[in-house]
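For this view, one protein chain was removed and the others were kept in their places.
For clarity, chains are labelled A and B in written order, and residue numbers in each chain start from 1.
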Amino acid sequence: MQLDIAFIIEKVLLISVILLGSLGIAMYATWAERKVAAVMQDRRGPNRAGFMGLLQPLADGLKLFFKEEIIPDRSTRFLFILGPALAMLTAVMTSAVVPWGPDIATDNGVISLQVADINIGILFIFGVVSLGVYGVMLGGWASNNKFSLLSSIRAASQAISYELAMGLSLVAMLMMTGSLSLREIVEQQHGFWDNGYFTWNFFKQPLGFMIFLVCAFAELNRAPFDLPECESELNMGYHQEYSSMKLGFYLFAEYINLFISSAVIATLFFGGYNFPFMDEVAAGVNPILFAIICVMALLTKVICIILFFMFIRWTLPRFRYDQLMRLGWKSLIPLALVNMVVTGAVILWVIK
Amino acid sequence: MKLTNRAAQINRDPMTFGEKIYLPAIAKGLSITVGHIFKKKATVNYPEEKRPFSPVFRGLHVLNRDEEGRERCTACGLCALACPAEAITMEAAERKAGEENKYREEKYAAKYEINMLRCIFCGLCEEACPKDAVYLSETVMPTNYTRDSFIYKKEDLLIPHPHKHESK
Partner (left out) sequence: MGIYEISFWVLTIMALSCALGVILSRNPVNSVLFLIATFFAISGHYILLNAQFLAIVNIIVYAGAIMVLFLFVIMLMNLNADTEPQKNRLVQIAGAISGGTLLLVILAALRTSTIESLDQQATDIGLIKNLGKTLFTQFVLPFEISSVLFLSAMIGAVVIGKKEKEHTA
């Protein structure tokens, strides 16, 4: 097997850019979260570190790095360290299959703005997301604290329950696209308007989108489904015994997850890097500039979705645990099944 | 029997379909919170901008001087008498010859202390003073670490000499 050095360099570059980019966006998501919370509550939010508090994430990170690292005496040391590492790892792994932009055709061949175009991209995302539970579970168990354990078990059961509805909600969409590759799904949503209807999957599968969105909230452990870190019942949740950067990694992984899942939602339902009148733009500018515009379009969508996540978080109260389970099992899963059956019927009888 | 008449009646009817699917409620909540984004913020950026005091604000005490820079206080003790918190103590002394430019009356306060931990900033001392010597300024009392530092001596309370800078 020949190793293509140029290929490896290209991929390594792309991976580093995506990694750094998602870290940076996650950093500023913490800033945005605090700012959004503040303006929604008629406050000002961080405004001391730098202009409009823009250096606040750096200050927070620095603070976390310099705090004392405490590993509880009775904890399982190896797993205690493995927990946040896994959380971080699974958070960044999903970005590998998201197509960040169209292929750039250059003289030396085609540069792809996707780390890996595997033909089962969505399943890869599901696999990684389902592994994300381990970071929480191991951390909670290894802390040797009853509250941590309870909260990690809550997190795990919540994640498993909502994964089901999430998968089922996507099945209907996948029946329409006929492909599991994210690249192909994005290509099918080319432009904005085609054959007298919208091309974006959001307009084809509104119910599926709603279910997916609710499940994404639950998978991200975000309000109104942030039961694993429910202060009123579980002190602080699964990362109660964590301090310093290990705590930071848990919190940070959550924001990376937020960014990546927003990217996935944008890719699946809002056309990824496609935007209206893209063909006209593509004809006018050179390919590299066009690719940059496409990436910007995707990032704009992602930021809008992140903001939506934040708006919801600071609007709704937390669900009770039994309400959460009832919603997942008794409402969303049947709804997703109905959506699936109806979509199948429509594909068979109307479109064909 | 009700204690107050303010108890609100809770509607315990079974939820309608619209309430059950929860989405209209979310939209309503979002419209409220998003509306707050555009509201005026109540916060004052404190060190940069300060909230104006009310005209009747009573802050830290000052001991006044007259136009020539002489202390007005004559240590009559009326302020200590008026003080409901018994925060003021003083010791009187007689003015010597040659001190006319320091003290206005023949008797002056050799020692004048206000315990700021006891003071309730009621302003009765200000009203009681026959010589217009003690005033409550518009300064908020600063915090400190030791109890001793809250007992303000005469030197802490006296306003600066009006002509000191010119004479020096």
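We adopt the following convention: a contact is a pair of C-beta atoms (placed from the backbone, for glycine too) under 8 Å apart; a residue touches a chain by one contact, two chains touch by 3 or more.
Being a predicted model, the structure only gives us computed values, none of them experimental.
Within the whole complex, touches from the chain that is not shown fall on A. Interface note: of A:Tyr28, A:Trp100 or A:Tyr134, the residue touching the hidden chain in the full complex is A:Tyr134. Of the candidate positions A:Ile111, A:Leu180 or A:Leu307, contact with the hidden chain is made by A:Leu180. For the options A:Ile160, A:Ile288, A:Cys304 or A:Leu348, the residue in contact with the chain missing from this view is A:Ile160. Only one of the listed residues, A:Ala37, A:Leu55, A:Ile104 or A:Ile120, touches the absent chain: A:Ile120. Contact with the chain that does not appear here is found for just one residue of A:Leu149, A:Leu207, A:Leu251 or A:Ala282, A:Leu149. Although one chain is not drawn, the whole complex shows that of A:Ala37, A:Leu79, A:Val295 or A:Leu337 it is A:Leu79 that touches it.
Residues 1, 76, 79, 118-120, 123-124, 126-127, 129-131, 133-134, 137-138, 141, 149, 152-153, 156-157, 159-160, 163, 180 of chain A touch the missing chain (whole complex, contact as defined above).
Definition applied: only the chains that are shown with their structure count from here on.
We define each chain's centre as the mean of its Cα atoms; on that basis chain A and chain B are separated by 52 Å. Residue ranges of chain A in contact with chain B, taken from their complex: 39-44, 47, 311-312, 314-316. Those residues of chain B that touch chain A in the complex are listed here as 26, 29-30, 32-34, 36-37, 39-43, 45.
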